[in-house]
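One protein chain is absent from this view; the other protein chains keep their places.
Coming up: chain A.
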Amino acid sequence: MPSRDTLGQEADAMKRYAITLTRNMDDADDLVQDCMERALRKWTLRKAGVPLRGWLFTMMRNLHVDRWRRQKRQTATQGDPESTAPVLPPNQDDHVELNKLLAHVMALPDDQRIALILVSVEGFTYGETAKTLGVPEGTVLSRVSRARAALRAATGDAAPKLRSVK
């Protein structure tokens, strides 16, 4: 079935986005599975010309929001969030530095984190990000701007914010 193969090529990107949304490795796994199942089910409904990744990401975010609402309603007791927080295993040289950065990113407000990851990690243009998130492009830029300012401050390379320079 071609859709399965095509979808398989998006698996890594879907995982990255699921981690960005859930901030939890276990939840991210579940979300990717759910989204893939739904994508297969809705495959025939995809309009021609809609980029696959954007379509999947929009679907994933809808699923995530639905779930989050459901969990909130059930006041489900979450397990220890620390146990499945996104952390790199110590087989990478600079895993300590990268893990610090990950912790800072996960601490950003959702809107800022999601916009930043779409732009910086997935390489979405501002236009694609805006479409995926359903917000104006200017909003994407300001979210990325605030996210970067926060990360600069957190990682110690703070510089005065430049507003307008002659």
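In this section, contacts are C-beta pairs under 8 Å (C-beta built on N, C-alpha and C of every residue); 3 or more make two chains touch, one makes a residue touch a chain; residues count from 1.
Please note the rule applied: contacts and distances are computed from a predicted model.
Set against the options "AzlD domain-containing protein", "Phenylacetate-CoA oxygenase subunit PaaC", "Anti-sigma factor" or "Urease accessory protein UreF", the UniProt name belonging to the omitted chain is "Anti-sigma factor". Annotation for chain A: contacts to the undisplayed chain at residues 1, 3-4, 7-8, 11-12, 14-16, 18-19, 25, 29, 32-33, 36-38, 40-45, 55, 58-59, 62, 66, 86, 88-89, 92, 95, 97-99, 101-102, 105, 116-117, 119-121, 125-126, 141, 144-145, 148, 151-152, 155, 157, 159-166.
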